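Working notes, beginning with the structure itself.
The complex appears here minus one protein chain, its other protein chains still in place.
Take a look at chain A:
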């Protein structure tokens, strides 16, 4: 324990950018290290060679020497406009299909800190799969968004959920506006508002739909949306559906945002030069592909200076960051009323499904009648609502225990430990030191695939992400830490990562970190016995 405290102190002094200001927390520097040049060259080389073989196999399929397993036009349609010749279909046919055994793996247990994966084999190189019937048990789960460990099936914790299911049943069979407004929904909305420190909130049944259906209700034609480069698809879809003008600023770059704001205020709408009806800045709390945290104090200062509105999507950060789990507003010590629209999801830290929008009472009352999701979508199911209620009460301490607070602290400790050990080993990690999302950069397509398969063989389940979701040269493996991971599990994962890093040559970092002074003898020896 004292070793870890020394490590924490060493980390905070090594990474601080300057003396902390009195009211706000200083921003820990975020690193996006570039790899050596040969890595980029080899990544392009790998993609180039596999693309050439893709053209070769397409030729064989067109000539008829090989059977085509994927959709193609019928004989009568060969003279029509081709349907499957664009790059996306080429990529799916020739690159994704070869390696798709690394995604969509069927799971047959609860997605807790360990889970069971069903074993699949493919006789024809991943075109078809068949389950063998065996399961791979006790795979350590480093991919589920289970930040506070609320994905659990312990009977004691779920007693209230069972009671509510007995009381309300499972289906609501209506929308919120018609007959679906249950008392339990009102209770949850009041609790969410208290949790966040705002006036009022509204909950929705689906997290993605919270963004995509509510942004069109808030902005329309004649408004301007300033959206971060790396925003999630739900935000982009909502922005496009609204019909507003969208300008994109560089990721977390305040100079880019300020330049766009000045441009917006000075020149107004494109042809008429009238002032914009509304300017909405859309950012996320933690970006899930990078692990970076938004620069909230700077954005709030800019928003006040240029009279814009702020929409903060805390899908990954609510419950996961901040001393008591209240999200990025608490992390930076800001007043929640500074942020106009606070949005979040219950999928990640609360182990349920759905989303919320919180803010001033006038805003939420407007959304109750004007949002598509509120008017047309089915309301949240009662057991899911009760799960969120019990998870939130646990985090706030309202159920009389300190379990929630302990979990928040455990998550922060796990994050710091994992990130510092990975940086010492020499991997390139992106993102802020506080975020529980840890992307390890793998770059080359062959290594991405080999990494995922080798980790499953060592009974660790990871999520690897490649080209369409990330830039082509930045394929990565994304680790999501959980408060339910014990130190033994993390040490096991780190040990396997170390071995795989040497085996596959993944340690590209060129920074020098000194090895930790005392941590070698007491912890590591006992943990190596786990894999006998």
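In the analysis below, a residue touches a chain if its C-beta (ideal position, glycine included) is under 8 Å from a C-beta of that chain, and two chains touch if they have at least 3 such contacts; residues count from 1.
One rule holds for everything that comes next: contacts and distances are computed from a predicted model.
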| item | value |
| --- | --- |
| Protein name (UniProt record) of the chain left out of view, among "Snare-like protein", "Mediator of RNA polymerase II transcription subunit 10", "alanine transaminase" or "Serine palmitoyltransferase small subunit B" | "Serine palmitoyltransferase small subunit B" |
| Given A:404, A:445, A:461 or A:501, the one touching the chain that is not displayed | A:445 |
| Among A:99, A:202, A:352 or A:367, residue touching the chain not depicted | A:99 |
| Contact footprint on chain A, counting only the chain that is left out | 42, 45-47, 49-50, 53, 56, 95, 98-99, 125, 444-447, 449-450, 503-505 |
